[in-house]
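Here the complex is missing a single protein chain, while all its other protein chains stay put.
Naming follows writing order (A, B and C), and every chain is counted from residue 1.
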């Protein structure tokens, strides 16, 4: 196999731009699923290892959440009442997991809707409200209830986004732009009337006709003097797919090209003086936009996403991986544990390779010394070097040989720790395949797959030379490794001699 | 490095002797330590993964258990009372963990003792009782209490052993053989008087002057017509050691020679017609007999013990590894997490390589097809092959290449699963060393070491050829691998194509 | 308030009929809800304290379980496939909780149905299958899958019931009796074809036109020589209700009259020689048949059910309380924690008074000495007396004074333990009312209500006189008390004097 050799020297003047927002937000299946035990376990696994700050998904107002209710009073008039029983159960759990909602207002309660068009297996109604005042009342009542239960100060830190991907006719009837702007305006007014300090944004578009939509949205905001607190868009990287049975296949797009789209959005926003510098949140991103794309479960996905996490912060203020787990029903209930779902965690509580991309990236806190196509490296406050190297292999498979020369100062003894994810490590999809792709895992298989789904942890003693410490790493195609290089001051216990121990 | 190549064909006529008693019993630090949280966590880890049936250790009657008490009555006479508070706490925990005691009666309560000689940092009194009737009353009261609390039928399944290593003057004053026989006889009578169905045995000797001791003991039994229900001895495999600071170093003995000692004991017992075939329990075994021998924490230990576990059953009915965990104070409190303790689990709840030897061996249930110097292999009831291969490297370091040819019958697709332990896998000692041998682990180090301390799990698809399925394994020096070979009937979900997924 | 005085003498000849099947089966909200965390916690609370053996509910084949699926093959033909992902998740949880399903086959998957009539807020389709062969294939595929996953022997112990309350037009289109018999026959044949050892029954009728339905069903069985393995019916005790807002109110029926209905069913079955003695299972019972009847949450319910549990076994082989918990959506999502749901446990994991009726009744194992309108009493194997006394107050409120004289044999010292449930004890509904009926409980309120929701435990020393021990109990209206009377042999510790301690 071809070799790609890269060597970097990093010294005290090195400094590169890297906006690490890996933990700002994560996507989720519809809110009603948050009542499920398996959902909660998968979220807990994410929070224990990664610790996201916000969570965003669809279905807040969909019928299974049961919030909007109507009844006839004794005079026969239709009256409205709200039921926050399930909402509280969901929000209580989020609070328990120290994660805050990034509220997406949608979809439409069937009883309030103007039509019966729905999206997804779980039938979210995607038509405008029959009466906008009912919608406004619902939004206000919901926010008010949340403030009563969780405190004003807390709820004001929850961003609010209006609807999801209105630029697609599947998500918003007719992809009717004017109607969306009306929805945005009505919602904006209702929210700000309740409390002016709320942060609210849109238009939550995906990458279809997105430039036109964004421009029109910004024009509308200028025209109506409705200045959103942030702008949102989505970011997927899949070529036009093939379909086969339950599954969707396609190559990944050129990553540098995908990044360019974000740049275009950013520059468009900044071209409006009143909106220049507004935060831009990517409220969804992933490789494929379909929850039945086997690529999601692969090591390839993990390294591709590592590259994206290293670079997206250049143009956006946050980016929310779609989604944390595989309890998800948009295309129906999956038939097998590995089925190309969006999740970082597969059903059965098995972390996928990309889970580790996030866990690794989370630890990169400090001064960024390098952010390239092969690695991101920071120096921590404590003086260690920490990084992720990834062999993304976008257009051809090759082995990556990476040499890093780091400043060692006065320290002579160092320890390199690595955590490896590749074809043969932390790759449960492969083992599941070798086991015959069982659709229903028994206890033994579950235990085996969980045992497989952990990075390979290694350490190595390094010696500095001429005030430099040098490390060499080799990564198989799509391989990904976390590493840390720390000075070591060995204080052996009296009489302990490692070399005699292992003799 | 030198290569050792071994190839075996196993067919339906293969059948070897292998008496798998890996889970019959395990050793423990003194009973008083069983009150500790860390002790309980380590035992729980053993039970979850291995599931021992019995547990044996010292100190049932030592002062920290507080069982034997004296006081003066109003007339000034010394009276005896028993305190079973701690005993119940320990036994309740054992019950919770589904492990039964293998009761070792000892050491002597200080107030009942004839002298003040003690053993260990924790000062177990090793002198005979001042009055044997007090000892007999204590034994009976204790057994009676246990029967009341845990049920007669249950307590009768707990074997009873009289004292520990009386052939060493450190453990029994003067290694006084006649006095030990007296103790045995008095105890035997007290126990059988309480309930004739109890199983009681001895002489619990270690390998010093052991042939003479065993012969004299058997003679004594014959002479006195006191027929024990089983015979016990210990089994260590360490050469004469060097000492340095807190530590003890020595090479391991030739394993085939150590086995010979067991054979001698076995044959000696069988030479007495009235005791022929009596169960022989090895109530302690390990490589080194000192809880400060770094070898215990190594991969070398793991493969050496794998060999022993494969072979000891030839001459003995059980063998109890000394010990399950590192909460242990015989030579004082250890200064560091890795300190050569006996335990399968290091302090900090980190499994050592030998822990996996036990976990792997436990799974070898079925018909033994091969039991050699390199592997033990069984065929399970479900029709899979399961085995452990070990590169023990007793006298020289070499790489082991192992080829196995197995009957495949009509099955064409197979899956090989392996779990590897070697220098670079499941070897926390090495990583701890590279980290600078920290004596006090912080949370991050603990998490890292626990992450390290797991076998490397891999799978591989195999194709049968001519009704045979062949596997090849390579093991580095001291490497150890569990493997399973199972037929696979792949039922891919509609449209799922693994090769497209990972393309 | 009026007093009701009752005194019983119980001696060695006392013996009454009491068929304690309190733990045989319990009802549940639709199966899809079993995925929820709160559902699982409520079930776990039931299992920890009561330990039901079976669980029965609706919705196995409803769309949210996602089992029955159709798709078009490349040729455009509709094909069927089954998805057991959620079914396994539910059954795995039941297994974890050591509870077995009492399988109710229903309702109809929308795609397989002949019509679109639905029942409940959650829209269970209640029309016959469009093609019976599809239904038969579904039943067989599901049972086959369960046998593969959980083992043949195990699944054969799960009773199978065909549909639910076909005698109501809301549950079975047109309450079409002939169509139900067809469904029964087709299902019976499919199940027995798969494995003749399955136990299958019906007709799962409620008390509307029930005598006619049962007679016709038995006639049909005779005629077609389809002998079911058991007969099922339901048992509710509510007068014709009033409705107000979300709630349903009505008085409870005369309990002796309700019992009479069971007797009629029992005698009807026994009048058919081929079915005489067939087990009759009450697969649902409760006071009200509506999940919004505040009576369910009261102490009144607890004592009324105590009477029923004491008497129902006379005519039936089991009786399944509808339901164990308040995660339930038949009339929508409840607005408040206490809302008259069927559950033994309220949302927020708060046991209701009737929960304790079950917990108390579960402990009545032994020889029944008394089973009356005020109490049920057994003598346990260990020689203690155990009972429940209840002041059911069906037609008027009165205080119950109960005197019991029990044989004491040679024992002189006894201890009476009681656990009381009444207006002021274990009655969270009252406290919730006093708190202002909050619809959303905060943590403090939750803790308070859980603290309230426990019986009041008391003990009392009793002295036997003339070989009799006598106890007197007073119960407020609707009060309920568990009691145990045990001989005591006090062995005070040396020097301990309780009277000095509390002086």
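Everything that follows uses one rule, which is that a contact is a pair of C-beta atoms (placed from the backbone, for glycine too) under 8 Å apart; a residue touches a chain by one contact, two chains touch by 3 or more.
Because the structure is predicted, anything quoted here is derived from the model rather than measured.
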- [ ] Specify the residue from the set B:170, B:332, B:383 or B:409 that touches the hidden chain.
- [x] B:332
Task: Hidden-chain contact residue, picked from the options B:7, B:48 or B:89 - done: B:89
- [ ] Kindly note down the residues of chain C that lie in touch with the hidden chain.
- [x] 243-247, 249, 294-295, 297-300, 335-336, 339-340, 413, 415, 417, 419, 424-425, 429-431, 433-439, 448, 451-452, 454-461, 488-498, 500-502
Task: Interface residues of chain B (partner: the chain not displayed) - done: 35-38, 40, 66, 69, 81, 83-86, 88-89, 93, 145, 149, 332-336, 347, 439-440, 442
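Note that only the chains that are shown with their structure count from here on.
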- [ ] Taking CA centroids for every chain, report which one is farthest away from chain C.
- [x] B
Task: Top chain pair, ranked by number of contacting C-beta pairs - done: A-B
Open item on the list: Looking only at residue numbers at the chain A/chain C interface, is the share used by both copies over half or under half? Answer same or different.
Closed with: same
TODO: With chain centres taken as the means of their Cα atoms, state the distance from chain A to chain C in Å.
DONE: 45
TODO: Would you pick out the residues of chain B that each touch at least 2 other chains?
DONE: 494
